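One protein chain omitted, others in place.
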Amino acid sequence: MLMLVCPYCGVTAEETEFAPGGEAHLSRVGPDGSDEAFEAYLFARANPKGVHLERWRHAYGCGKWFLAARCTATLEVFGTYPAQSKGPPPAVLDRIADRRGAGAAARVGRGAPDAS
Amino acid sequence: MRLETGGRLIDRTRPLRFRFDDRWMTGLAGDTLASALIGQGRILMGRSFKYHRPRGPVAAGLEEPNALVTLGTGARAEPNVRATQTELFQGLRADSQNRWPSLAFDLMAANDLVSRFLPAGFYYKTFIRPRAAWKHLFEPAIRRAAGLGPAPKAADPDRYDQVYAFCDVLVAGGGVAGLAAALAAARTGARVMLFEQAPHWGGRAPVDGGTVAGGDPAGWVAAAVAELAAMPDVTLRTRATVAAVHDHGYVLVEERLTDHLGGGPGPRRRLWRIRAGRVVNACGAFERPLAFPGNDRPGVMLASALRDYVVNWAVAPGPAAVVVTNNDDAYRTALALRRAGISVPVIADARPAADGPLPQAARAAGIRVATGTGIAGTVGRGRVVAVQLCDAGGGGHVTETIPCDAVAMSGGWSPAVHLWSQPGGRLRWDEAGAMFVPDPDHPPTGAAGEPIVTCAGAAAGALRLPDCIASGARAGDPAAAAPPAEAEAEAPLLPVWVMPSGAGPRKRAKMWLDFQNDVKVSDVELAAREGYRSVEHTKRYTTLGMATDQGKLSNVNGLAVLAQALDEAIPRVGTTTFRPPFVPVTIGALAGEARGAVFQPLRRTPLHDWHAAHGAVWEPVGLWRRPYCYPRANESRADAVAREVLNTRRALGLLDASTLGKIVVKGPDAGRFLDMIYTGAMSSLPVGRCRYGLLCNEQGFLIDDGVVARLAEDTWLCHTTSGGADRIHVWMEDWLQTEWWNWRVFTLNLTEQLAQIAVVGPHARKALEALGGMDVSKAALPFMHWAEGTLAGIPARVFRISFSGELSYEVAVPADRGVELWERLVAAGGPLGVMPYGTEALHVMRAEKGFIMIGDETDGTVIPQDLGLGWAISARKPDYLGKRGQMRPALADPDRWRLVGLMTLDGSVIPEGAYAVGAGRNANGQTATEGRVTSTYFSPTLNRGIALGLIRRGPERMGEVLTFAAEGRRVQARIVSPVFHDPEGKAQDV
Amino acid sequence: MSRYSVFAIVREGLRHHTGWPRAWASPEPRARYDAIVVGAGGHGLATAYYLGRNHGITDVAVLEKGWLGGGNTGRNTTIIRSNYLQDPSAAIYEKSRALYETLSQELNYNVMFSPRGVMMLAQTEHEVRGYRRTAAANALQGVETEFIGPRRVKELCPIMNIDGPRYPVLGALWQPRGGTGRHDAVAWGYARACSQMGMHIIENCAVTGITVEGGQVRGVDTTRGPIGCDRLGLVVAGHSSQLADMAGFRLPIESLCLQALVSEPIKPCMDVVVMANTVHGYMSQSDKGEMVIGGGTDGFNNYTQRGSHHHIEETLRALVETFPMLSRLKMLRQWGGIVDMTGDRSPLISKTPVGGIFVNCGWGTGGFKAIPGSGWAMAELMAKGEPGPLAAEFSMFRFREGRFIDESVAAGVAH
Partner (left out) sequence: MSDVTVTRATPQGMVTLKLPPGDVAWGPALAALGLSVPAVRRLERAGDRAALWMAPDEVLLLVPDPAAALAALAGPLAGAHHLAADVGAARVVFAVAGPRAREVLAKLCPVDLHPAAFPAGSARRTRAAQVACMLWAEAADDLRLSCFRSVEGYVADLLTLSADPAGSVGLFRA
């Protein structure tokens, strides 16, 4: 059973305090999007065997959504960060590069976190 | 037999009476059931699974595969309990298992006579024809023969406790390695938990001898325990088995609290759920049997087990025991037996030479050592009376037959790596020790990828006392110094997987690998021959290692035999996966406290007790309980519902609506946000007004509905369904936090803060006026408006909304004043004919009006357009959640099933779930359908059956008659408007 | 190749079983095959078997990364039923169930199909409505089910507590011809039959790449060298996304861990399969006597085959409430399997964006029961290049059109 750090509470808590929320950093496709784009947004999942960026909610804690970089093959957690991000922060990317190589970090890198 | 002297664990001054099957016997305090039975001369304790062969204990601890009994009687009977671990107590009752009619005379043993025709996997090759015979003949017979103990009949009367705990270092195993690890770790100031499955500390060391810190190991053990016990942040438990190490250091420990006392006032067992910074696995090692012909005969035991029985409990099967081995350690057994006055006619050592200190000591003690010697067979019915010696390397030509009461066998040791392997630690093959040991280069890893398990002592392959205790100290603290320890040097063992190595098929069919499941060398070889060559195939085909000991004794021997059969190296064959638990865990302990009243939370509304006191029958709504109806004396539920409907339509009804979700949404961007969340426009809703709203998921499917009220310029109150309260609040926060996080909106779920009461019916206004405090006239509070004020002195918010079509107000007050308001309404409503009504009347009334119900008309595949709710979708809005989804071809298809009313031609009620039968069959030969019933009721108002349904192009087919099928009947019904009652809406327009 | 029978057993018994042939051969891979099926689990082997049996295509290789039947085929709770709500599901699961009825005879291998009956408990009014609806649908679909009352439930399963108090049993959806089978035997039996048709079953052969030229598949690279083919079936539950990735497309799939456990064996006490949706657990008793128990899946992507323990606790809590006698039994073993979850929890038997590549996956938590029907439909798709009626609705492109086959409507519980 996983242990995760809520980036808002700073608390390290067990999985039963959290609710999983699927793949992170999906960009919403609205009425202007094509059928293909909308299908990809709702259904086509990366589902990697390796580093996965995913959503979690501190359901029994502060109630906030956050994001985690986790290895689906070993369950290692490379870091968690606020949901208000366009991509993993440098510290998390560095940890991924350190543990899984620069390639793995590059695959999940999506530019700098959103400052606003 | 019980020896005159010795027995370090027994108290000869405290005899205990116990019953095995139908015989009462006497044992001693400190005995296990197994040692007590051996003390009474009883070796036969069970029957094997497949051939029902007689079985005696082969081990003395948790790895025992044979001596399984049903412990206790009645509701407290527990099947498949290991006699070797069962502490004796006054009045203990145990029964043997898997035999009929009796343990000594088991008719099922007939299987044994034809065993040559029942090899591994025989059932895959036969019982094939005739087809029906499998279910009706063969399978029932197999099921009856299979299984072990009887199924418990009654509910378990005992309680089980669970506790969460946290520590830096968790040590599994209280032998010298575990104690050294715990001490070393605790001395660094770490929070340490040490668990030992046995009732006593020290593991094998006190039995095996040697010295620690210059003295008897037992002395050091006592001192170590005393030091640990004195430390504040150290937790010590015996009778506590570490069952599993899960990912990220989640450890499960099952503690036996009252079993050894024969019961007690508190919980029977406790499941510890522990988060450990790291785990030290010091669970020791399991001795391996030798695969020689007749090695399953009662009286044949592991050498270490016989040593334990003699040294710990002063019992032995008889006055003479033969030792057969491939290593030096077994000589300790010979010496211990001799010291205890038991004769050892011979030590058969498969090795060409045995000249180490231990063999020399044995010879010095006058024990005959026969090297290069193996066992060709054992003699005896029900128990061993002699062994036949042979050349260990030959084909099994008997050179000598030696009478004996017991055979102590040792094929070497297998480290107990389970807790290392469960979370993913890998193993490597140690040639010298002929054993799988933890591979330090591939440990199981934790949340940060760090190693989370270290193995220490015998579990790490450090079998000799000095290495064992040293590796323990290192595991606890790399900097720690280990206490000095000494033990005799040991010569390397000689791997022996089949004895004698040249044995032919007949002998190989008598060499047991898995004693409980009756898997023999010949079975594994058969599996290999038939191509079940993966170790997993062999396991599954032969059931090797699938018994209740999960292969603790049989796995390594089995895969070694498989490797030989495949002519592969053992490490290439590999092992099967180690799965939790290490030893079986009581299901009650895993279920924990959650029984009866606390099985699940039950949510009560502020008015719950009033409903209960007034005869409500309940309907579960999620975790809530809501009144279904309030039957009066000898009134049926249906009658009660009809009465409640009619009374509400004709006079006045009260409904507890407190479970409805109430979510406040506030902020400069709240309107814009709600316009995205709801299909309709909420930003344009004037303050003081209410609007019905629909919520869809991104697929476009309807997920919830409710009335939204605008409380202030920047504040809205969103009502949801009872089930939706939490779900929709989470849904809103999801979008606010992860998509539109720059929008300035706060939400707050006030569902539990407010009690909400629906006051419904022609007299509703009169009732509120009777309470006084607010103007609820048509002019002051028109339909779909709300007002704030004080009713009967209670601060209240009154919404004029209706789910019944009647004049209706919903009054919200602080939850702690809900009962007060309800009782005031009941009092004030008395003269007006007030009655409470339940959820069923609510459902009937909304159906009479054609109002949809989430979960009835919707099932996750329905869009608002299907339900004729297009009017609640803002066409002007460029976007809302679900809009894009609803644009997809399948959701825009004009042929979709859409909502209509249905009236049976004969006035009857259409069965629930009925489908409208279409023309012909589809490509798969299924009868075509063109719609289904979503809600169906008897309408007291119309005095006939009414239904809502989804029908292909339904609204375009008014007046058509369709055939509905369910429960083997067919019913004809006409498509009508879904609004059955008061279509003009006169009732509420007053 | 010898036929299995009681006579063969006796013959072999008299010569210590030294004459049994290999159940299936382990040949070296050839340079190319008419068709390659990736994945020697039940679905893959059944696909190959029906390619030969129904379509005369026997130049087939079945490639297996590990050991045959070692995926979900060898780690499920062996429930076989077809009481599904939606027409396409009911069609393929009932086809599958019907094939199971005669599978032992067809394969000359006892797969121990045991139609002991499957009941899905209704413990809330909402479930009663849901299962009545399913029963009504099944009647029109040709699936034999009925909604039965609490008394009948108790007769069929005496060890059950039907009185609650929390969730009294209000009834159940009962499928008398549902039941269980021996999961390993299904894989082994199909493998033996494929081998007898001359097909190549190649274990320890992992696909490392897929060769596509001009939008058409040409072959695969494997740990045992490249192998050519014009028809490639991907039947690799748990790793479907990885294979699709090699071929350059994505699937509407997430991989989750589903756990199961068995108790120690006890004497027979339960002759039916019981599934309880409200309290989320299901149970049957194996021929060995073990209570075979399953629950729900983890909510997060996971390839470790090690699930989160709280799901085990939740399932056991629920079952102890419904079966109070369970409490004193012991959990012998727990394990996990990786299941493909699609957007509507229904499978894919489908063409793909790449010519000649077909997928059969997404069976979620219910794959075992579908093995024969799935193989039958997949073989037809691979043989003809177009889906037959059984597979037609299970296209991977249905999500784009919003054409769902949503079974969560009725059965949310894993199976």
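When the chains are written out, they are named A, B and C in that same order, and each has its own residue count from 1.
Throughout what follows, contacts are C-beta pairs under 8 Å (C-beta built on N, C-alpha and C of every residue); 3 or more make two chains touch, one makes a residue touch a chain.
Everything numeric in this text was worked out from a predicted model, so none of it was measured.
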Item checked: Omitted chain - touching chains that are shown -> A, B
Check: Thinking of the whole complex, not just what is shown, which of B:Pro101, B:Pro232 or B:Pro686 touches the missing chain?
Finding: B:Pro232
Next item on the list: Have a look at B:Pro267, B:Gly653 or B:Gly706 and name the one touching the chain we're not showing.
Entry: B:Pro267
Item checked: Contact partner of the left-out chain, one of B:Pro140, B:Gly372, B:Pro814 or B:Gly833 -> B:Pro814
Checklist line | Omitted-chain contact residue, chosen from B:Leu3, B:Met25, B:Ala491 or B:Val664 | finding: B:Val664
Checklist line | Sites on chain B contacted by the missing partner chain, in the whole complex | finding: 159, 161-166, 191, 232-233, 235, 264-267, 270, 273, 275, 593-594, 597-598, 600-606, 624, 664, 666-668, 744, 746, 748, 750-754, 814-817
Check: Can you name the residues of chain A that touch the chain not displayed here?
Finding: 8-11, 13-14, 16-17, 59-64
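Here is the rule we go by: only the chains that are shown with their structure count from here on.
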Check: chain B to chain C: how many Å between their CA centres?
Finding: 22
Margin query: Report the inter-centroid distance (CA atoms only) between chain A and chain C in whole Å.
Written below: 31
Note to self: Centroid of chain A to centroid of chain B, CA atoms only: how many Å?
What the structure shows: 29
Checklist line | Multi-chain contact sites of chain C, meaning residues that touch two or more partners | finding: 304, 306, 308-309, 400-401
Item checked: Residues within chain B bordering two or more other chains -> 246-247, 250, 424, 699, 885, 888-889
Check: In the complex of these two chains, what residues of chain B are touching chain C?
Finding: 49, 76-80, 116-117, 119, 122-129, 131, 134-135, 139, 142-144, 146-156, 158, 160, 244, 246-247, 250, 252, 423-424, 505-506, 509, 522, 526, 529-534, 536-537, 540-541, 543, 546, 548, 550, 577, 579-581, 584-588, 590-592, 594-596, 599-600, 602, 619-620, 699-700, 855-856, 859-861, 885, 888-891, 911-915, 917, 922-927, 929, 932, 965-968
Item checked: List of chain C residues in touch with chain A within their complex -> 239, 241-242, 250-255, 298-304, 306, 308-310, 343, 399-401
Checklist line | Residues on chain B engaged by chain A in the complex (per definition of touch) | finding: 246-250, 275, 424, 445-449, 698-699, 730, 733-734, 737-739, 741-742, 878-879, 883-885, 887-889
